[in-house]
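Got a structure for you, questions after.
Apart from one protein chain that is not included, each protein chain of the complex appears where it belongs.
Chain IDs A and B follow the sequence of writing; residue 1 opens each chain.
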Amino acid sequence: MTRSPPQPDPQPASLHATQAAPSMHMLCRQAPVIPVLVIEDLTHAVPLAEALVAGGLPVLEVTLRTPVALRAISLMARVPGVTIGAGTVLTPKDAQAAQRAGATFAVSPGTTQYVIDCCEDLSLPLLPGALSATEVIQLIDCGFDVMKFFPAVAAGGVAALKSLAGPFPQVHFCPSGGISQSDAQDYLDLKNVVCIGGSWMAPNVLQREERWGEIRQMAHQARQLKNGHHGTATKNRLR
Amino acid sequence: MTRSPPQPDPQPASLHATQAAPSMHMLCRQAPVIPVLVIEDLTHAVPLAEALVAGGLPVLEVTLRTPVALRAISLMARVPGVTIGAGTVLTPKDAQAAQRAGATFAVSPGTTQYVIDCCEDLSLPLLPGALSATEVIQLIDCGFDVMKFFPAVAAGGVAALKSLAGPFPQVHFCPSGGISQSDAQDYLDLKNVVCIGGSWMAPNVLQREERWGEIRQMAHQARQLKNGHHGTATKNRLR
Partner (left out) sequence: MTRSPPQPDPQPASLHATQAAPSMHMLCRQAPVIPVLVIEDLTHAVPLAEALVAGGLPVLEVTLRTPVALRAISLMARVPGVTIGAGTVLTPKDAQAAQRAGATFAVSPGTTQYVIDCCEDLSLPLLPGALSATEVIQLIDCGFDVMKFFPAVAAGGVAALKSLAGPFPQVHFCPSGGISQSDAQDYLDLKNVVCIGGSWMAPNVLQREERWGEIRQMAHQARQLKNGHHGTATKNRLR
C-alpha cells in the first residue's frame, strides 16, 4: 500500500480521505458484535439474517468466500432492519460486485490501495484491515479511523490492541478472528474497540441443520455484551 | 511493496503474475519439511546435503547468511536428487547471485516488489514471505498462492494460520521460524500448510562435529511427518 499523509502538499485525488469513516463509526455502533458469515446454501441466507436481526444483531458481514455469497447478499439485503456488508473484499472487482449485489459496506482482512481507491470511487464505506503499526499509519494517512484488526487473537489479542491505543488513541478497531462469546467482553472493554467481528453465533453446522432458533438465541447473548467505550466522539479527519 | 490486482485495467508489466507458483507447489510437495540451512564451513556442504537427501528430505534451503553460502549452493546443487533453494533472498542482487550459483528457487522471509520483479525476470521461482493479511493480499495480487509464513511460532503459530485460512482458503503456506520436530505435525495438519521450513535436523553443532549420521537420522524422522492436505489442487492465478 502506498501511503499518503494528510499534509498540505498537493496529493493525488485517489488518496484523499474517504468519506466513509463517519458512517463506518455509526455502523459499528449499532451492536457490540458484527456476525461474520460464511453462507454455503442460498436457501439459508434469509432465515439466517432474520434470526440474527431478531436476536439483536442488525449489521452482518457476508464473506465473499462461497459461490453463493453475492446472491446471498442480494436476498439478505431485503430483510427488514438489516445492514449487509461484504467481507473478504480483496480486489476492486469484489467491491464492485458486492455493491451491485446490495452490500452497503465492505470489509477487508488486510488492505491495498487498489481496494481503498475503488471503494472511494464507489462511495462504498470500507472497514479496512490492519495489523502492524505501519499498516495502521498507512490507513490513517488515507483518512480512516475505524479499522479491522485481524487475526485478532493470533496477532496478540487484547495486549496488542492495548499497545496500539498508545500511539493511536484516535483509531477505533473492530477486532476479528478467533474471538468467541467467552472472550468477547475482554475486547469490548478496551477503549479503542468499537465492536468485534465473530462467527460463533452462526456456526455452519447450525446453518446446515437450519437451527435458526439457536442462532437467534446466541445472537441475543452476543447482543448483551457491553461496548461502553464506543460512544466517544471521533472525527473522520485526524491530527 | 506495491500491490497490483488481477484487474482488467492496464498494469505495468512487472506486476503481472509470476509463472513461478506452479513449480513452487511441486517443490513444496516433495517432502513435509524443507531444511533451512546455515552453512559456516564449505567442506560441510556436500556431506550435509547428502545426509539430508539420504534421510528423505530432497529440497533444501541454503540461507545467504554466511560468506560461504553461494559456494555451498554451487557444491550442493551437484548432489544427486537434491533441489537447492537460496534462503534469505532480500535483494535482486541476492536472487541473481543465488541463481548463478545453482539455486533453482528463492525464499524470502518478507517480500518487496524489487525481489518479486527480479525473480520473475530471472524465471526463478520464489517462495515469498508474508505475515499480515495485507502482505498476503499483496502477494495474491502478484500471482502467488504459496507463501512463507515467518516467523511462524512467534507470529501466532497454528492459530494465526487457521485464521488466515478463513479469508485466504486458496493460499498455501510454508510456515517457518521456531518450529521443531515436536510441533511440526500441528502445522502440517492444517489444510493451508503445504510444508514447513525447519532447521532442527541440521543444527550447527552437529555440522561442526560432522555427525552426518545423526543428521540423516533426524531428516528421516522429519520425513515421517504427514502432510496429508497438501495434495489439493490449486491454481496459480486466483479469483
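By our rule, contacts are C-beta pairs under 8 Å (C-beta built on N, C-alpha and C of every residue); 3 or more make two chains touch, one makes a residue touch a chain.
Since this is a predicted model, take the numbers as computed values, not measurements.
Q: Quick one: which of B:56, B:110 or B:203 touches the chain that's been left out?
A: B:110
Q: For the chain left off this view, which of A:164, A:201 or A:215 is in contact with it?
A: Of the candidates A:164, A:201 or A:215, A:164 is in touch with the missing chain.
Q: Among B:23, B:74, B:91 or B:185, which residue is in contact with the omitted chain in the full complex?
A: The single option touching the absent chain is B:91.
Q: Determine and list the chain A residues touching the chain excluded from the picture.
A: These residues of chain A touch the chain that is not shown: 2-7, 131-138, 140-141, 155-157, 159-160, 162-164, 166-169, 239.
Q: Please output the residues of chain B touching the missing chain, sorted low to high.
A: 1-2, 38, 63, 65, 87-88, 90-94, 108-115, 129-132, 135, 150-151, 153-156, 177-178
We take it that only the chains that are shown with their structure count from here on.
Q: Suppose each chain is reduced to the average of its Cα coordinates; what separation in Å results between chain A and chain B?
A: Each chain reduced to its C-alpha mean, chain A and chain B end up 33 Å apart.
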